[in-house]
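This is the structure, below, for whatever I ask next.
A protein chain is absent from this complex, but the other protein chains hold their places.
By letter and in written order, the chains are A and B; residue numbering begins at 1 in each of them.
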Amino acid sequence: EDFRFSAVKIEGNKRIEPATILAYAKVAKGQTVSGDQLNDAYQRLVGSGLFETVDLVPQGGTLVIRVKEYPMVGVVAFEGNRVLKDDAIAKSVKTKPNHVFSPAQVEADANLIAEGYTQAGRINVRVDPKVIRRGDGRVDVAFEIKEGYTSEVHRISFTGNRSYSDFTLRQALSTKQAGILHRLIQSDNFVPDRLEQDKQNLIDFYQSRGYPDAKVTGISSDMARARDGYFVTFNIEEGQQYKFGNITTVSEVPDLNVDEFAPLAKIKTGSVYTPTAIDLAITRMEQLALKKGANFVRVDPRVTRDPATQTLNVQFALVRGPRIFVERIDIKGNTTTLDSVIRREFRTDEGDPFNPREIRNSADRIRALGFFSKADVNTKPGTNPDQVVVDVNVEEQPTGSLTLGASYGAASGFGVLVGVQEDNFLGRGQSLGVQIGTTADNQQSSIDFVEPYFLGRDVKARMHLWYDTTSNDNADYNTRIQGLQPSVEFPVAENSRLEARYAYGKKKLFGVTDYTAASGTTPASGSSPVLSYEQSLGERTASSVGYTYTWDTMTTNLDPRYGYTFKFGQDYYGLGGDVDAISTTALLAAQRKVMHESVRLRAELEGGVITPRSGSDLTILDRFSGYGKVRGFESHGWGPRDVGAPNGDALGGQYFWALRTETEFPIGLPEEYGITGGLFWDTGALWGVSSSERALAMGLDDSDKMHIRSAVGFSFFWRSALGPLRIDFSKAIKKETYDKEQNFDLTISTKF
Amino acid sequence: CQPLYENHGYVPPADQLAGVQVGKTTRDELDGMIGRPSSSGVLAGSGWYYVQSRWRTYGAFAPKEVDRQVVAISFDGKGVVSDVARYGLDHGEVVTLSRRVTESNIKGIGIVRQLMGSFGRISPDQALGHNDK
Partner (left out) sequence: CGSKKSAEPPMESFTAEQIYHRGEYEMETGNPRRPDEALKYFKGVQQVYPYSQWAKRALIMEAATEHRAKKYEDARSSAQEYLNLYPGDEDAAYAQYLLALTYYDQIDEVGRDQGLTFQALQALRDVIEKYPDSDYARSAMMKFDMAFDHLAAKEMEIGRYYLKRGNYTAAINRFRVVVEQYQTTTQTPEALERLVECYLALGLTDQAQTAGAILGHNFQSSPFYQDAYNRLKNRGLDPEAKGESWLSKVYRQVIKGDQL
């Protein structure tokens, strides 16, 4: 029935305003109100979540709205939680102090907490919220948590695995058996959805070893009697192992000729079938099609199975895919990096034909920038059926680092080191590094600025300035080297780039203590006369122009398993200045991943020669030092040395070559630690001091003849938050008596 | 050094273009036949333009457009193809881009906050003071 109210009276509200209640109720004075309109008003008031009880009482001409407000939340507390800390839980809980209390929300929070625990591998956790009413209409909420004990996986066993032992299969799983270290390792907790993921791991394991039909028919996990762990059993149906039959390639695209694509399959008939071999063949063929500018080309692998001979015949068909265009490239999430810095990594512009291979390459290039913790590139349908929108979603990560150091040396006095390195300066993709060190004994100051797309072109422009001094605290002479080097680097062919540079510098050797023969009780002292001679040359300016040619298939190669790098560089000193010489260096590196890409093999051959123009001099600052060539020795620890002089100074050499071989392999620790081991063997030689200077030396070894050094060692690689760390333990196995070894070295390398 | 080539845009191949008859084919039929135009005229109902260009880059020099095909399809009032014209690179003008830009009056966060905002990475090599000669 209908009501007409001349007045509305509100009772029981303390904090909430009458106007607010009227705003929710939407009942105006003097307006006829039907029964269900009244009900709607009631629903709205309850829906606001502000009131514990609401009732509308029509009393003749007036409508009485009687409400009882929810109290405010005072304190929110968690008791009994040991594994998850308070603030970790508080983040997921929605009931907050100073907000309106709502019992439904508290119930939901209890489930959220329990859910948090199952993620951490604790499944039998009970959370019950307690509500404590305080006098003044406030309420405290306490979540009582009974964590109980962790439930571990005691044993993992398999049925139906004929070709691979339980031990090898267990390596493929992410759930581990609880071993002695079970306190530390999380991965042995019994987590249902991790078992699901392990099912897929097992299938991948078998498929990549030639069992296309491998299936995990079921996982049974039964509780141990002592109720503190589980026995998990995977039932496997291996099916048969298949080998590759004949591999053919056919092209249904008129202007692509098959003979160029067929050799790219690189699958030997008779080799064990793996899905990755097919993917790699497709990658190689699609990259070639991309290079030849063929639009809308896709490679379809048509696999036909021959159970009799257990072989799979694969036909790679070049087909013309659907005609789809990129309508727009939307870039989101770039709160620091500028839009153009990401957009310029795309070789596809808006409006161009859509090529999935090219978009994937661009995604890799964006990730390689190193500015983002996450960079997803995916496509969504455009406004028309033949259009697609490329969606780039990035998550920024800090790219700037500040290094502050202070040092106090008895001799050198107080010094400070300030370093700023920003790889994404103002979001423009430029990198700027400034380092100023003022410790007296050795001071390394430098400014380094790189603009990767100079004037919008694929040209890397770089300006590097340096000012380095070393003092005789840790060597027997002082040096001061300062200079600047502008350079540009640009592509010259498919996988090769050329850097052209000009360098201008001043090098000064001073503080050499001259040789004084022994007299009476005082023994002989001082450095080699060679250094004294070189010191007499005073400060020498070196003005050189040079280039370095780099051919590198590591980054853009078609096959991630192989990678080669070749570098060849020369510097011509003599554009004015005192140094007059030609320095040539070369490097050849090859890297290969074997055994399902778990083991990495790498070999590097490096060489260099610096020959002064006839009649001009070279000093120790011009010659090559031993730094970074053969592991196991200090940088000045090997190479030509005036053994006759009391200080026995190393003099550096004009010629060097070095061969470094190493391997990296997993050492059984769970993957989440990111720790792998490795072995290495280095050998090399550093020799050659000019004949005029050899005459000055007291007793020079290694000056003209090449003495080979070599060292072996083992290393640990740790992909830490600091960046990839590498610890080398080395032992020299072929060295000269006077060499100085360095058996331990901790280095940070940007990538392995 | 070798020049590097890059293609952008799309022009329908000749065999598909032959199917377009002036005075007969309408705008909707065209859509299915030769695909999406690279762009179209300013006003609604104006011509469709397909542009494909090939760029060559030599070393550090600016990329240069070495070949451009433009197919301009114009329509009459009733949306029927009235003309199919093909232009090359020479038909276009070399245009100097105006440097005048309309600044947005929202300036965004200041330089200092941008610089400070992105600190936090522990730069390993500086931390260990390792920089080789």
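Just so we're on the same page, contacts are C-beta pairs under 8 Å (C-beta built on N, C-alpha and C of every residue); 3 or more make two chains touch, one makes a residue touch a chain.
As the structure is a computational prediction, the values presented were derived from the model and not from experiment.
Here one chain is not drawn; of A:Pro103, A:Pro301 or A:Gly333, the residue touching it is A:Gly333. Hidden from this view is one chain, which touches chain B at 8-9, 38-39, 41-43, 46-47, 49, 51, 53, 55, 63, 65, 70, 72, 87, 91-102, 104-109. Mapped onto chain A, the interface with the missing chain covers residues 14-17, 19-20, 22-24, 48, 50, 72, 98-100, 136-138, 331-340, 343, 349-351, 426-428, 430, 451, 454-456, 461.
The definition used in the following text is that only the chains that are shown with their structure count from here on.
Computed from the mean C-alpha positions, the centre of chain A lies at a distance of 33 Å from the centre of chain B. The touching residues of chain A, counted against chain B in their complex, run 293, 295, 323, 325, 336, 347, 349, 351-353, 384, 386-387, 396-403, 405, 417, 419, 421-424, 426-427, 435, 444, 446, 455, 457-459, 488, 490-494, 498, 500, 625, 627-628, 721-723, 725, 746-748. Looking at the complex, you find that chain B touches chain A at residues 1-2, 4-10, 35-36, 38-39, 54, 57, 59-63, 111, 114-115, 117-133.
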